[in-house]
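Submitted below is the structure of interest, expressed as structure tokens.
Of the protein chains in this complex, one is absent; all others appear in place.
Letters are used for the chains, namely A, B and C, taken in the order the chains are written, and counting of residues starts over at 1 for each.
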Amino acid sequence: MRKPRSHPAGNESLDSLVRLVQRVRLIAFDFDGVFTDNTVYVFEDGREAVRCHRSDGIGLSKLKRLGVDVVIVSTEANPVVMARSRKLGIECFQNANDKRGALAALLEKRGLSFQDVAFVGNDLNDLGCLQEVLLPIVVNNAHPDVLRYAKFRTEAPGGAGAVREVCDLFERLRTPASRQVSS
Amino acid sequence: MRKPRSHPAGNESLDSLVRLVQRVRLIAFDFDGVFTDNTVYVFEDGREAVRCHRSDGIGLSKLKRLGVDVVIVSTEANPVVMARSRKLGIECFQNANDKRGALAALLEKRGLSFQDVAFVGNDLNDLGCLQEVLLPIVVNNAHPDVLRYAKFRTEAPGGAGAVREVCDLFERLRTPASRQVSS
Amino acid sequence: MRKPRSHPAGNESLDSLVRLVQRVRLIAFDFDGVFTDNTVYVFEDGREAVRCHRSDGIGLSKLKRLGVDVVIVSTEANPVVMARSRKLGIECFQNANDKRGALAALLEKRGLSFQDVAFVGNDLNDLGCLQEVLLPIVVNNAHPDVLRYAKFRTEAPGGAGAVREVCDLFERLRTPASRQVSS
Partner (left out) sequence: MRKPRSHPAGNESLDSLVRLVQRVRLIAFDFDGVFTDNTVYVFEDGREAVRCHRSDGIGLSKLKRLGVDVVIVSTEANPVVMARSRKLGIECFQNANDKRGALAALLEKRGLSFQDVAFVGNDLNDLGCLQEVLLPIVVNNAHPDVLRYAKFRTEAPGGAGAVREVCDLFERLRTPASRQVSS
């Protein structure tokens, strides 16, 4: 098994990280700053656009093959989040001013607990989730105030391969070395 | 209290910066180059779009909680500035070819003086304001000709966290250490 | 003849690279991540846009003068790929979930074999083609898992001159030094 390219943000050893990754049943992703570079394109009529990364699609297919569920939990009720999640085939929970509460409700419905979950975030409004879940992950360019809450920090910035990197990490740490085929 | 990540552009010591920040009652932001990366997307029909940073919203909420007022003072009468300021819930003064005059008029209406104000700018058309206010601030990638007029220069470039960094600075330097809660 | 600015990814010597380049009759380009920076702009109504590089046009004209054929082989059936390839005057094969199969069919129709082809890719879905063709090329910021399959890796990232760099390379390595005119 290859060493994951990214280093744990805290003191997680590789062994500990492997154990955490193998227990995760659901990955919940924040949208802005994780699937995007945290910028927004603003048009004259107030409409918005965001910039995502094509490589995420291949990564999310890997998670599907591994049997890991994926959801997006986003603060804003924004059509661009819907558009992107529909394209990627991911369920999306929006308008979640209280992301922790939204995630809790979702977990109850699926018979899961926070200890089955990895959460990938980038800013203060992700803190409630990052502090509760089994495996809190932040993107490389997350706000400094949330870095310390992560057990894994991606090498890639948000919107530039961070989602793919998390998926690749799961593939590497959950696949017996003998069966690892890259495609 | 944590040390602010950014360094004063001039000789302002941290103590002096704390005193200035604590006296500010209003922050006036330039738009292009501060809320944006100073680029503009030009479409075939002449319409424009700009690129802003999602992290600014959380920062501006902090200023609201601290009781610091916020306005945008922009040279261009541009629909994208209106669109963004509406979304962020900030009052916006546009078409201000003479930004200093526009700011002066606004201050008079609110019973404030330039000595109650921090101004955040990035180019020569901000000079009139930067030279008058109590706390002149420039973004990291401001035009070289205005750098020397600033008492604080952000670490982040415009449109990539500069507004948030100013808000975080105000939170840190105005909140007694015992009450500092990040969220 | 100038030394190509880019270095072979593997152990290809310059001599070996010259021999490969001179045997190529068709260059097949992946689209996303090669013609673009692998990001996608997502709008509220689900429409997309991509960011390409103007310098590619001059490069593709060089290939035309050299008599090297060019095609785009893309996984997604996406209107933006059609729009860009039409503008550049390149034939485009889309909806190719199996890119290797699509390329094989195309080659058969033209009476060519994989050993007449250079393929330029950036991610795992290009692996089938990269492993078959005479001259597999990857862009500088290709996914780590495909780097090792390339005999040439561009210096420029995708969408920022990578296509032009490949065209310039072909011009340099196929034009007798005495006839090299830059225009």
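One rule holds in what follows: contacts are C-beta pairs under 8 Å (C-beta built on N, C-alpha and C of every residue); 3 or more make two chains touch, one makes a residue touch a chain.
The structure presented is a predicted model; accordingly, all values stated were derived computationally and were not measured.
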{"item": "Touching partners, among the displayed chains, of the absent chain", "value": "B, C"}
{"item": "Residue among C:20, C:34 or C:52 touching the omitted chain", "value": "C:52"}
{"item": "Options B:55, B:85 or B:125, residue touching the unrepresented chain", "value": "B:125"}
{"item": "Residues belonging to chain C that touch the chain removed from view", "value": "5, 41, 47-55, 58, 78-80, 83-84, 86-87, 159-160, 164, 168, 182-183"}
{"item": "Residue ranges of chain B at the interface with the undisplayed chain", "value": "32-33, 36, 38-46, 49, 123-125, 127, 143-145"}
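The definition used in the following text is that only the chains that are shown with their structure count from here on.
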{"item": "Category of the chain touch graph - line, ring, star, complete, other", "value": "line"}
{"item": "Relative orientation of copies chain B and chain C, as a Cα rotation angle in degrees, nearest 5", "value": "180"}
{"item": "Same vs different contact residues, chain A with chain B, by half of numbers used", "value": "different"}
{"item": "Approximate Å spacing (C-alpha centroids) for the pair chain A, chain B", "value": "32"}
{"item": "Approximate Å spacing (C-alpha centroids) for the pair chain B, chain C", "value": "45"}
{"item": "Multi-chain contact sites of chain C, meaning residues that touch two or more partners", "value": "none"}
